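Below: one structure in structure tokens.
Our next item is chain A:
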Amino acid sequence: MKKFLAILLISVLMLSVLSGCAATGNAAGGNVIKIGVFEPVTGENGGGGFQEVLGMRYANSKVNTVDIGGKTYTVELVEVDNKSDKTEAVTAAQSLMSSKVSVVLGSYGSGVSIAAGEIFKENKVAAIGASCTNPQVTLGNDFYFRVCFLDPFQGTVMANYAMESGAKTAAVVTQLGDDYSSGLGNFFLKAFEEKGGTIVAQEQYQTNQTDFKAILTNIKAANPDIIFAPSSIATAPLMIKQARELGITAPIAAGDTWENTSIIDNAGADAEGVTLSTFFDENDTSNVIAADFVKGFKEYLKANPDSLSKNGGEGVAAVSALGYDAYMVALEAIKAAGSTDTAKIRDALAKVSYAGVTGAVTFDENGDANKDMAYIKTIKDGKFQFLKTVKVG
Partner candidate 1 sequence: MDNSASTVLALRDVTMQFGGVVAVDNLSLEVRRGEIVALIGPNGAGKTTVFNVVTGVYAPTNGQVSFGNQVIAKNSPQGKMQKLYAGQNKGVYKGSVQPTPDQITKKGIARTFQNIRLFKNMTVFENVLIAKHMNMKAGFFAAVFRLNAKEEKNMRAESLALLDMLGLADLKDEIANNLPYGKQRRLEIARALATKPELLLLDEPAAGMNPQETEALTDFIHQIKNDFNLTILMIEHHMNLVMDISDRIYVIDFGELIATGTPEEVQNNPAVIAAYLGVDE
Partner candidate 2 sequence: MTSTTIIQHILTGISLGGAYALIAIGYTLVYGILLLINFAHSDIFMMAGYFMVFAMAVMPWPIAIPLVIAVTIFLGVVIEKAAYKPLRAAPRMSIMISSIGVSYLLQNLATYLFSALPKGYPTISPLKRVFQIGSVSASLVTFLTPVLTLILVFILMYLINHTKLGMAMRAVSKDYDTAKLMGIKINQIISVTFVIGSAMAAIGSILYFTDRMSVTPFSGTLPGLKCFVAAVLGGIGSVPGAVLGGFIIGISETFLTAMGYSTYSDAFTFLLLILILIFRPTGLIGETVTDKV
């Protein structure tokens, strides 16, 4: 019978909601359309998430209006931090929904995107993932799109690259409980074996584990030609340094997450020779839109010292480019829909075609961008350097 105090609370809650609505109502007095930014700024993916947000902020600073049915709307970004945590993700997504955003961008990290996907679907709000590469994000969810390639693709790309660079045996190290790491590791494993390679060691570690010596010792004993270790940025430098300390000389490769300067900062000289696949290369001048973006983004960074320092210098991360693309794709869809209605925007998105920084974006029936090219980069002289592009049919 104690539960009735809850009434009081609910009344308070109701009041807050009402006042909240009233407040936003006032703010929305002009023509404003809201775009939700659903990204981790803290937690294990905080670094990458922030770079993605930067891309979106830059895009917003560049184009902050959109014409809908002849009227000009100001685009307002509503940012929430999902803290790289699935539980937080649900409430964070919910808070975006209650802010009445028309479309959502994000998130870095597939796990949180999968978790929040249900919320977006239920509220019939489309979400555009920038760099979440796990197939599960868009599978079975008509409201989730993404502008990047997928892990099966990425896994194949890296397997191809490994074979091309002469590796016959590989070791795969993945993080338990992480969709991204174990997903990508698995896809690499399958692709590598299909192409005739041998997996000589398959090791796993736990979230927050910092000591990889035991599994690395095993890998050393297995003596692979290449080590594929997709992981979060947090884990990467530790693994690299400990591997070198144990005297492992095999090259280490990973996926898109490793393209972050903090790895070079933390692993120092040991990071030399690490290879990874990514979505974009800032030195690729063949794409005019990309060149423009790189120039503009660098200026944007310089104008915001705080962002610059958090970005870890002037490098342009692929996720920033993807964030930029996701934002632009959203605007395209809003224009095409000619309405702020979320369902209409979703339908427009499915048909959108946009030439972006990271290549042309069109969506297939799952909502995944049709992308067939990945960039392979390597760390050389303390910098990410473009190695080659790999296309998979």
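Here is the rule we use: contacts are C-beta pairs under 8 Å (C-beta built on N, C-alpha and C of every residue); 3 or more make two chains touch, one makes a residue touch a chain; residues count from 1.
How were these candidates chosen? In short, all candidates are chains of the complex that A comes from, given by their letters.
Bear in mind the structure is a predicted one, so any value in this text is a computation, not a measurement.
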Legend entry - Among 1 or 2, touch partner of chain A in the complex: 2
Legend entry - Complex contact set, residues of chain A against candidate 2: 42-44, 46-47, 83-84, 176, 203-206, 208-211, 213-215, 217-218, 220-221, 233-234, 237-238, 241-242, 245-247, 262, 265-266, 268
